[in-house]
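Everything below concerns the one structure shown next.
One protein chain omitted, others in place.
Chains: A and B, in written order; residue numbering restarts at 1 for each.
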Amino acid sequence: MALLDIKELAVAFRTRRGTVEAVRGVSLEVARGETLAIVGESGSGKSVTSYALMRILDAGGTIRAGEITYGGMDLRRAAERDMADIRGREISMIFQNPRAALNPIRKVGRQIEDVLLRHGRATRQDARAKAIQAMEAVRIRDAASRYHAYPFELSGGMCQRVVIALALACDPKLLIADEPTTGLDVTTQKAVMDLVSELIRERGLSAILITHDLGLAAAYSDRVAVMRDGELVEQGPAAAIFADPQHPYSRKLVAATPREGVGIRELLPPEARTPAPPVQIGGRALLEVRRLTKTFEGEGAPVHAVKDVSFSIRESESVGLVGESGCGKSTTSAMIMRLLDPTAGEILFDGDDLAKTPSRRFARDPRRASLQLVFQDATDSLNPRFTARASIADPLARLGGLDRAARRRRVEELADLVGLPQPLLERFPHQLSGGQKARVGIARAIALEPKLLILDEPTAALDVSIQAVVLNLLADLKARLGMSYLFVSHDLQVVRLLCDRIVVMRGGEIVEQGPAERIMTAPESDYTRSLLDAVPKPPSGGAPTVPPPARAIAR
Amino acid sequence: MADVSLHSGGGAGGSSALRHVVYVLRSNPVTLFAFAMLALLVFAALFGPAVAPYDPYASNAARALQPPSWDHWFGTDNLGRDVFSRVLVATRLDMAISVSAVALSFLVGSVLGAASGYWGGWTDRIASRVLDTIMAFPLFVLAMGIVAAMGNTIENVVYATAIINVPFYARLVRAEVNIRRNAGFALAAKLSGNADWRVLAVHIFPNALPPMMVQVSLNLGWAILNAAGLSFIGLGVRPPTAEWGIMVAEGANFIVSGEWWLALFPGLALMLAVFTFNLLGDGLRDMVDPRLRT
Partner (left out) sequence: MAGRLKTILSRVAQAAPVVVGVVIVTFVLTRALPGDPAVYFAGAAADEASIAEIRTALGLDKSLPEQFVLYVGDLLRGDLGESISTGQPVVTELARRLPASLELTLTALLLSCGVAIPLGVLAATRPGSWADHLCRVLVTAGVSLPTFFTGLALIYVFYYLLGLAPTPIGRLDFIYLEPPRVTGFFLVDAALAGDWETWWGAARQIVLPAVTLALFTLAPICRITRAAMLQALSADFVRTARAAGLTRPTVIYRYAFHNAMLPVITTLGMVFSFTLGANVLVEKVFAWPGIGSYAVDALVVSDYAAVQGFVLAMALLFVALNLAIDIAYTLIDPRIGFEN
């Protein structure tokens, strides 16, 4: 018999705009020792499902219908007191954004003690020793001194280990991991996931892994359930879902997941795959960055954010700038974009050294129009008080020198170019979806026909299926307008889809650079290799053993 | 907001803003009530002297200290003046003091706060020092000191009230500007060719308006209480001028002998005005917040 059995679960939230049915008729099972992954995009109801079974829904949320049985016990109707006994002792949970998941003003060791004492796993006398034991069990080195740390003193990865220690302190039988790697760096992500799966195996736990990342789900689970809009669309063995998705939505999701050996057009559903336009890379360097350096003078020691970085981008070429957070890639792009003044070095653009003009004055510089940026978070990059039309028209009004009617026409032209329906132009950002906002941001960036467009993680805040569309849009625009791209990202698999060459950065320095193909297949530096390895591999990920049905999509 | 409509072209901006105001009023009954009360106050302020049934300054010893009746709705005071007329006429003075004081502190606070939030550095350090010094005083006490020092006039009450309120606006604007200084849309505005002052004035500052409207409504209330408090202890407005605070002060002497109406009605008027201003906050905020447009 299954350890956990969810039947026809329905969850609804009361909101100001009426009732929202977040989960509708979901049935799931988790067997003993099995890991089930629930995969879905934002708003799919995957997290709500797990909160419902723990009965920790936010205010306004109620279980409308269905049965939840755990080890023969009816969780839906269990008394709150019994539920509280089950939480942490039978079923535990770890969360995304681990730093926020811990009480900021209580020592982490004490927080683990709270749980141990609550479930009678420790007495006042031995609580501390047991808390330290629990920390050691999740491979926290020097646990005795970390016991006294506050969350703000620990790294994100370390905080997640504490959260895991807290969850596993009382030996639960079922572990729910809700996007456990979101907000962590790629290499930390891998370390955390490896630890979680090791602990699951070691202790024979059942687990539910909730994630938006199909690759992660496939790599770390036995079975995968795909959810969309509060409904379960498909479930089955991990390998099978990836190799042979049945439901059209799963097919779309699988296709849209960037992975080894897949081209940019293949991310789209087959019917949307138009042939990629050819791009002729010019011979002349459009941008040449020479020995670029940025040092921040703070109150403490100076921070060397970027050290002696040199690379170049040719006309119509795409270069990827890849690294983990804090590697200096954003500082580098901000300097090239002339939002930040370098401490030393040259930024040659069409042979002109841009670094000579201070960033303060660059806003009114005629060359401003040639360098534009697509922002990481489209929501944040659009003025909440401006309509889409006003946002796109702003650069045209300031630098474009067009009259009002011409601006109007140009904005509509741009909307068509980026695939934004014209009626949406009158809307404010909060009235647009994530994908639509991304299109507005792109339209604004290309409004002045820049020669160089910097893409700062332009898809990081988007769901995979929308990411696929936006990436393809960017590829089309580049071919059509002959721009060069500098694609800044932490994700090698996404970068290589769009880029001809890749520059890998770490600690403010360039680790290696070269043709995308070579970096992906034969990296010279260990660091690049570890970045590549950190990306979760689907079970069929090894190139030679792609089963036939997957081939239809993967190649 | 003017700029948004300018950019979006056509006259659509203006009428859609009006529609939004109507929408906000209709969607929240409390806001509607607050604006109705405000309309009443504004009416009393504008036409109070014209509609008052008696001359607020005409004393009549024969009718002194009469309890409320049909002839004198709020009774008469110790000099036989009609309390209702006096309460009505006082509206103009009290509203004028609070509105002008708040307008002054809004302007000064916005400029100070926006400059120090956006440019930081020395501007910020000096402005913060000055504001910290103001905030180091219990505010009512500072107002007392200022009026006592500068002279006991109504203008000085306005200045004192404005000065003690400036730090609230400046700090609020500074914080709101500061968190948006490096927001994507501010950087995007720079990339679009907006000069610094334009980024600040057109892109960043308008986004601080919604929380500022809440502050304005709270402050209008405080300003009235502050002015009334000052005149209650004999600063600013002098008798026989009709003003709510001073009327409460005059009536205070009669409370212990049971003539409650002298203090009650001006006190109630004061409370009602402050209450109305406090209720306005959410509605004003919603009106200047485009994110609530549907």
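Assume a contact is a pair of C-beta atoms (placed from the backbone, for glycine too) under 8 Å apart; a residue touches a chain by one contact, two chains touch by 3 or more.
Predicted model only: the values in this text are computed from it and were never measured.
Among A:S27, A:N97 or A:T357, only A:N97 touches the chain that is left out of the view. Touching the omitted chain from chain B are residues 129-130, 132-146, 148-152, 218, 221, 225, 228-229, 232-235, 245, 248-249, 251-252, 255-258, 260, 263-264, 267, 270-272, 274-275, 278-279.
Touching residues on chain A toward the chain that is not drawn are 54, 56, 58-59, 84-89, 92-93, 95, 97, 100-106, 114-115, 118-119, 150, 152-153, 163, 166-167, 298-300.
Going forward, only the chains that are shown with their structure count from here on.
Within the complex, the chain A residues that touch chain B are 337, 339, 360, 363-364, 368-369, 371-373, 375-378, 380-387, 389-391, 393-395, 397-399, 404, 408, 426, 428, 430-431, 441, 444-445. Looking at the complex, you find that chain B touches chain A at residues 1, 4, 7-9, 12, 183-185, 187-196, 199, 203, 206-207, 290-291, 293-294.
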